[in-house]
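With one protein chain held back, the other chains of the complex are shown just where they sit.
Letters are used for the chains, namely A, B, C, D, E and F, taken in the order the chains are written, and counting of residues starts over at 1 for each.
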Amino acid sequence: MIAVKKVVLDVLKPHHPNALEFCLALSAAIENSTVKVNVIAVDEKTESLEVFVKAEIIDFDLIQGVINQMGGALHSIDAVVVRNEPDA
Amino acid sequence: MIAVKKVVLDVLKPHHPNALEFCLALSAAIENSTVKVNVIAVDEKTESLEVFVKAEIIDFDLIQGVINQMGGALHSIDAVVVRNEPDA
Amino acid sequence: MIAVKKVVLDVLKPHHPNALEFCLALSAAIENSTVKVNVIAVDEKTESLEVFVKAEIIDFDLIQGVINQMGGALHSIDAVVVRNEPDA
Amino acid sequence: MIAVKKVVLDVLKPHHPNALEFCLALSAAIENSTVKVNVIAVDEKTESLEVFVKAEIIDFDLIQGVINQMGGALHSIDAVVVRNEPDA
Amino acid sequence: MIAVKKVVLDVLKPHHPNALEFCLALSAAIENSTVKVNVIAVDEKTESLEVFVKAEIIDFDLIQGVINQMGGALHSIDAVVVRNEPDA
Amino acid sequence: MIAVKKVVLDVLKPHHPNALEFCLALSAAIENSTVKVNVIAVDEKTESLEVFVKAEIIDFDLIQGVINQMGGALHSIDAVVVRNEPDA
Partner (left out) sequence: MIAVKKVVLDVLKPHHPNALEFCLALSAAIENSTVKVNVIAVDEKTESLEVFVKAEIIDFDLIQGVINQMGGALHSIDAVVVRNEPDA
């Protein structure tokens, strides 16, 4: 099985929802996951987030959907880790 | 279950209560927690704190309430970690 | 047996396919592998990737083929690890 | 139980008692503790100490009392760690 | 027994054979070894390599022979580790 | 029991006895100890040493005595660690 295990994303979002709400919404979309959000820069109307997602299997489309629903924009994909493992 | 496991906060507070009293008050509000307070800057009337809270489940509203009761202000959320785990 | 265990590559690619699709395609070509892609620089038409591949046995020609199919170019080989182990 | 587990203090003291005697006096006041003193700066009449205290339970008033008895002054509290654990 | 366990070498080589082929050739010459090649600098006609060899027993003459066969030149020995162990 | 577990000392000494002899003399005075001496600066007539002593129990007067016997001078105490443990 080939599975995305980790992604690091650069995301721009409005001040609301805040980083906590943003992180909770991402987490709710991905089972067995750890989501970490670092607030990198705060501007007048927006915040830049560094978002780390680690999970058994990451459905990237789901992540992108949640980011958009929260009013955010995926600025770039900064890192990706994929594992190709034999099926058990 | 989706639970906030860690938050890093940037907090502004008056000199009194001091960092020790501030840290104790936050800890009292969150069971099974570790609260760490670093004093980052000391100005004439205020102190900037970096506050780390780690716990099994963090109730963020409770934290914000304690900060306000102590005369402090939550300046920003700097990092959040959320885990989505299957229920036992 | 002599096996390439790890390579670090400097790759230039167009914006599409994106880093995630690029990483998935490399992973699919190498069994029992971990592929990590860091996006190092983003220019108007291209992206520079640092690509780490770790696997039991890396077939380098296969990697080069996938990079070319994705419209990328292998700019340089930055590191290689090879192990010479007695056959079991 | 809520217990202060660690404090980092910035302390100013005269040259005598020396850092060793200062450290021993603090240690004697806190059971099951480790006290570490780093001498950060030495001026004509005073020394600046960074004092780390780690213990099962830190009684902060006791620490402050010892610092004063030794002719020192608590300049600031630089860090505090508090744990809230269920009673055994 | 006295055995060379590790050497770090500074090697200059032409662009061909490439770093992968170079690393494979070194590995083939030393049983039970790990050979790591980092490409440090790329000039018009040559590449500078940092070559790490770790093995149970390193036969240094063999390494030097392979470097020369590949058209490379041993520029310097940067580090050596030797162990003197009682015979089993 | 309250015991000094570690001290870091800044010591000035003449070139003879050398760092090895100095280290051996300190070690001989403290049972179950590890003594590490780093030579920090070498001047025309003197050497500055950073001396680390770790032991179950450090008798500081003994250390000071040895330093003086060797013709050295304790320039400053840079760090001290003391443990207060319940008696077994």
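Assume contacts are C-beta pairs under 8 Å (C-beta built on N, C-alpha and C of every residue); 3 or more make two chains touch, one makes a residue touch a chain.
Small disclaimer: the values here were computed from a predicted structure and weren't measured.
> Write down which of E:4, E:20 or E:57 is the residue touching the left-out chain.
Answer from the full complex: E:4 touches the omitted chain.
> Need a quick check: the contact residues on chain F for the chain that isn't drawn.
Residue positions of chain F that touch the missing chain: 18-20, 23-24, 26-28, 30-39, 42.
> State which residues belonging to chain E touch the missing partner chain.
2, 4-5, 7, 60, 76-86
Rule of thumb we're sticking to: only the chains that are shown with their structure count from here on.
> How many angstrom between the C-alpha centroids of chain C and chain B?
Measuring from centre to centre gives 42 Å for this pair.
> If I count partner chains per residue in chain F, which residues reach a count of at least 2?
Expected reply: no residues.
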